[in-house]
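Every protein chain of the complex appears in place save one, which is left out.
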Amino acid sequence: MSEWGYVVAAFGLTWLVLLAYAAYLWRRIRRADALLAQLPGAPPSAEETLP
Amino acid sequence: MNGSTMAPPLPGVGSPGGFETASPRGRSVREWLNGPGLGWLALIALAGAQAFGLLATPADRDMGHLQKIMYVHVPAAWAALVAFFLVFVWSVLYLWRRSARYDGLAVAAAEAGVVFTALTLTLGSLWGRPTWGVWWTWDPRLTTTAILLLIYAGYLALRAFTDEPDRRARWSAAVGVLGFLNVPIVYMSVRWWRTLHQVQSTPDTLEPTFAWGLRLNAIAFLLLLAYFIVRRRRVAQLERRIDARLESAALAGG
Partner (left out) sequence: MNAGRRLRRAVLPAAGLLVVLGGFGYLLYGGLESNLVYFLTPSELVARGAEAYDVPLRLGGQVMPGSVHWDAPALSLTFQMTDGARAVRIRSRGAPPQMFREGIGVVVEGRYRPTGLFESSNLMVKHSNEYRAPHPGERPEALYRTLLRERSGGE
């Protein structure tokens, strides 16, 4: 691999890992939100529906 | 089966941001932190800092363009060490105050720290192969960093194995405090022992534009760390709320 090959691999991997983790967190939040909406209990207050 | 009669708003459960401030200004900060703003800011900062590093800094005399890997490897390592410091602080606060809020913050920082440590090791490997000649060697810096990753991966595994929230929070806070012992060891390893890894660069040993590339990327990585912590603690908070609902439903049903 050339000099730039390693550099591109390093920067590309950085984006890949960071975006993948961000996406993983989005998915967990979305799933937890959906589950919470299904559960019996207090209807979501204004506080809970914040973005 | 109305949960509101069963359970009054639990401390640390009712507020989305967890940054409990009554003032309208505190509330708007909290809203902003929980919105997509911080994430976009971090991404724009990262893109800008990396564009600067890749396009606006010269090649290094010895390493050529390979020096540019510094702009991602070093900030990732800094972000990881800052994350583990935050785990330590929030673990101490948990043990002192016993508030689920600090447990959520600690696990958020620990998970981000594990991501950044794994990234640091992989990027270091990609840098080491063309410069040192090897992907990996068991020198003290690399070895203590691998141990660091294991400790906090162990922290997350411990949480996955423990169901009961209070016990889980207590045990992980203990690991969060003890595990931090390794952080200064990792940082000082290049000074205390003989290593293949070089000692920390200082502004005196760095070309000024290289130092700027490093600083800008460090800011972007710290913003990303903040974003990850805010998002992950939101997960912890929602899960606490789900547990509370399930519990009150079970009490009402049984």
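Read from first to last, the chains carry the letters A and B; within each, the first residue is number 1.
Assume contacts are C-beta pairs under 8 Å (C-beta built on N, C-alpha and C of every residue); 3 or more make two chains touch, one makes a residue touch a chain.
Just so we're clear, the structure is a prediction, and the values are computed from it rather than from any experiment.
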Contacts of the hidden chain among displayed chains = B
Option touching the unshown chain, where B:G39, B:G53, B:P75 or B:G179 are the choices = B:G179
Can you work out which residue in B:W32, B:F52, B:W132 or B:Y187 touches the chain that's missing from view?
-> B:W132
Go through chain B and note every residue touching the omitted chain.
-> 58-65, 67, 70, 130-134, 137-140, 144, 147, 150-151, 154, 157-158, 161-164, 167, 171, 174-175, 178-179, 181-182, 185, 193-196, 198-202, 205-207, 209-210
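Throughout what follows, only the chains that are shown with their structure count from here on.
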So, in whole Å, the Cα centroid of chain A is separated from that of chain B by 14
Parts of chain A lying in touch with chain B, wherever the complex brings them together = 1, 3-4, 6-7, 9-11, 13-15, 17-18, 21-22, 25-26, 28-29, 32-33, 35-36, 39-42, 45, 47-48, 50-51
For the chain B and chain A complex, residues of the former touching the latter = 1-4, 14-16, 31, 34-36, 39, 46, 50, 54, 64-66, 68-69, 72-73, 76, 112, 115, 118-119, 122-123, 126-127, 129-130, 224, 227-228, 231-232, 234-235, 238-239, 241-242, 245-246, 248-249
